[in-house]
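Input: a single structure, listed below in structure tokens.
One protein chain omitted, others in place.
Going by the order they are written in, the chains are A and B; count residues from 1 in each one.
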Amino acid sequence: MSETLIQCRALSKTYTRGPEKIEVLQQLDLDIPKGDFVALMGPSGSGKTTLLNLIGGLDNPSSGEIRIGDKRIDQLSSKALAAWRAEHVGFVFQFYNLMPVLTAARNVELPLLLTALSAGDRKRRVEVALKLVGLADRAGHKPNELSGGQEQRVAIARAIVADPTLLVCDEPTGDLDRKTADEILSLLQTLNTELGKTIVMVTHDPKAAEYAKRTLHLDKGQLVDEPGA
Amino acid sequence: MKYFRLVLSQLFAKKTRTILTMLSLLMAFLLFGLLQAVNVAFNRGTSIEGASRIVTQARVSFTSALPLRLLPQIEAVDGIEAVMYQQWFGAYYQEPNRQMVAFAVDPRRLRQVITEWELPSEQWDAFANTRTGMIVGKTLADQYDWKVGDKVPLSSNIWPQSDGNMSWALDVVGIFDSSDPATQPQLAYLNFDYFDEERQFGKGGAGIYVSRLGDPKDAERVSKEIDQMFQNSTDETKSQSEQEFNLNFVRQLGDINLIVSSILGAVFFTILLLTGNTMAQSVRERIPQLAVLKTLGFTDGTVQMLVLAESFVLIGIGALLGMAVATVLGMGMVGFLGGSGSVVNLQVWAYALVSVIVLSLLVGLPPAWRARRLKIVDALAGR
Partner (left out) sequence: MLNQIFAVTALNLRSLGGRLGSSLVIVIGIAGVVGVLTALLAMSKGFESTLGNTGRDDRAIVLRGGSSAELNSGLSSDNVQAIKDTRGESGTLTSSAEMIVITEFASKARGGSFNVTLRAVEQTGFDIRPEFRIVDGRKFEPGLQEVIVGKDALASFEGVSIGSNMRFRGGDWEVVGVFETGDSHDSELWADLATAQTAFGRTGTSSVLVQLESADGFDAFASALKEDPRVNVDVKRERDYYSGQSGQFKRLIGILAGVVGVIMGLGALFAALNTMYAAVSTRTTEIATLRAIGFGSMAVVVSVVAEAVALALLGGVIGAAVSWLLFNGYTASTLGQGFTQVAFEFQVTPDLMLLGLIMALILGFLGGLLPAIRAARLPVTVALRGA
């Protein structure tokens, strides 16, 4: 195996709801090597999204370490995290989360607005990304003129356009039919094998997990060997 | 600048709402432009310093005529280049409600004092040499279609001729224009000598005096000197700059400032609520989208600025359109209030800009703050 990209040590996340304390993640250790494609499964409420958000730098842990590449991100300020995300992470969500008022191309361009690229360079990168997800001919369409699968492809193009090392996907096929889901999953697989993107994907669908190189199971905030138990 | 398109498209996400809000803003700023223009015109700060002409009136009021015999004394004051006097004629043409501004003056003195009137030299001479002569401002001449050579019966609601006739037959001997595009020549002058000889009463009354100074710096000293000269006499005077004199005239109509600020206060309170509601609503609806922007790496500060920019652009466009319409309409009001181009001048635009900034901040800051504070994970989970 190659070098480790994601390293979590004694990672905990606790929410306080009134007087109650909910330990969503408990002392979790996790290593994911560069170039891996990991499926994260587990019952609803087990903390998958929480873990994913921590890895993607959307949230800070209550305690423990997260090292991505050679950078500790667990204690970064929200401003530093934002800059780090822009450079290193791409996100794909269950409900695509595109801007409804922007065309596909403009949606994909969003992360590039944060770079120093010129308008021309941005345009070229957007074209490349859209071509990669097979939607070059839909660049001018608004999200509501696209099918669910197409919207998710636009979202993937947006996730990869700034060329991040890590892709973080939360139930990317949760809202799609089998056939479309398979297309999206193959696309992710290609991104993993051809472009070497490291992917962490949460899913409830065992079939989807088969596209990944390995599957991790989360239950009650801890990694377990086998589902259920 | 690269965010501008993003701001615009966010703004027009709900077209109906944005356009209706902008139309309301347009109306608010249209009113703002017009009323502020009136206000600015009425409150134009004037000081005697730097005045090139001084008006001397009777201290009792400008409607009491000062006698002609003060002329040599005023003329002798150091710093005065030329002096004229003018007597209000109370003129109307044919119908008593078609009133106009007309003064009886000494033609030669008029020419020396009011230097912006443009009239061919031979017409100046004709005015001086024709007893029944009258010169008419171009705007007024156009209004009644008067030409040089016309005989015009001008009625006075004050001055009867010695035979009791209130109608004075005058000859138009010149039509003058103004070298200053800001002032429209909408008045007439007749010959004082003829007027004074023929009027039934009040002979020897000159009206008010207007003096042109060599150096505007002397304005304050000269005014004081004139007024001191006649202190404690039966003809006490009051001298002030020409602008101040004119302003006092319009100010008496009422407390324009109070009326204008009351109306605008009501208007801006309303528009603040309306636009504030629009912005708050639109940000509320877009919480998940704003969260997505943050996941993409937009910082809290950038997202906050985007929302503020939206509020600024919304209000700015509405204000720009409203002020543009006001400016165009204001061109029609120039003749009434004075000022060049449009009464909605740069000063009014500057006020509008300040209002736009203040309004944008008031309207934009609460939702912008909300956008800044919003937590990605909560917003994505719909919490």
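The rule is short, and it goes like this: a contact is a pair of C-beta atoms (placed from the backbone, for glycine too) under 8 Å apart; a residue touches a chain by one contact, two chains touch by 3 or more.
Quick caveat, the model's predicted, so the values are computed rather than measured.
J.: Quick one: which shown chains sit in contact with the chain that's not drawn?
T.: The chain that is not shown is in contact with B.
J.: Among B:Ile158, B:Met229, B:Leu362 or B:Val377, single out the residue that touches the unshown chain.
T.: The single option touching the absent chain is B:Ile158.
J.: Give me the chain B residues in contact with the hidden chain, please.
T.: Considering the whole complex, chain B reaches the absent chain at 16-17, 20-21, 23-24, 26-28, 30-31, 34-35, 59-61, 63-64, 90, 96, 155, 157-158, 160, 164, 166, 201, 232-236, 238, 247-248, 251-255, 259, 262-263, 266-267, 269-271, 273-274, 277-278, 280-281.
Just so it is clear, only the chains that are shown with their structure count from here on.
J.: For the complex, which residues does chain A have touching chain B?
T.: 49-50, 53, 56, 58-59, 78-79, 82-87, 91, 93, 97, 99-102, 106, 110-111, 113-114, 119, 158, 162
J.: Hey, which residues of chain B end up touching chain A in the complex?
T.: Where chain B meets chain A, its residues are 2-3, 5-6, 9-10, 12-13, 288-289, 292-301, 375-377, 380-381.
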